[in-house]
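Of the protein chains in this complex, all but one are displayed in their positions.
This part shows chain A:
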Amino acid sequence: MEVKAGSPAATSGAHSVSAAETEKWMEAAMHMAKDALENLEVPVGCLMIYNNEIVGKGRNEVNQTKNATRHAEMVAIDQVLDWCHRSGESPSEVFEHTVLYVTVEPCIMCAAALRLMKIPLVVYGCQNERFGGCGSVLNIASADLPNTGKPFQCIPGYRAEEAVEMLKTFYKQENPNAPKSKVRKKECQKF
């Protein structure tokens, strides 16, 4: 798997990343996904890298905030905005030169948000068969949506098996905030 990352095919666009960069930042993103898993959130972690610096990072915070839109990418986008504010940088300049490293393919919502922020490149681990917005369910990354920011480039597949394993582990345990199944609901009504 590792050999493929940063392959020449992926560097044809305006933005490219080296194999060493991919290895380094995806390792950090994997750690964040593990942190999410330990905190009973969907195990997705991501980093926003601008000029070889982490300007934002996030993991899923849906259960903590009761806001179903708080995916890792949305959390990280808000961190980049904060970073821009603190360091006096222009958000549009920063986002247009930022690479997102994320353990799972961004969902349809996040892919649209990444377009709106005009992030040029996303490196991700496994496919997101349930919600994926970079080709699995829809391809928002490349869709013709003239009023929704800019399309972005994707490099999929880095450490995909590990990312999938974490998701499987999560879905095997129970999401404490998700609606209960009818069976469990009945058990609850007993007292």
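Throughout what follows, a contact is a pair of C-beta atoms (placed from the backbone, for glycine too) under 8 Å apart; a residue touches a chain by one contact, two chains touch by 3 or more; residues count from 1.
Assume contacts and distances are computed from a predicted model.
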Protein name as given in UniProt for the chain not displayed, "THIF-type NAD/FAD binding fold domain-containing protein", "Adenosine deaminase tRNA specific 3", "RBP11-like subunits of RNA polymerase" or "Translation factor GUF1 homolog, mitochondrial": "Adenosine deaminase tRNA specific 3"
Selected from A:S18, A:N39 or A:Q64 as touching the chain missing from the view: A:Q64
Options A:M32, A:A72 or A:A112, residue touching the unrepresented chain: A:A112
Touching residues (missing chain, whole complex) on chain A: 61-62, 64-70, 74, 77-78, 81, 85, 91, 107-113, 116-117, 130-131, 133, 137-138, 140, 145-148, 176-180, 182, 185
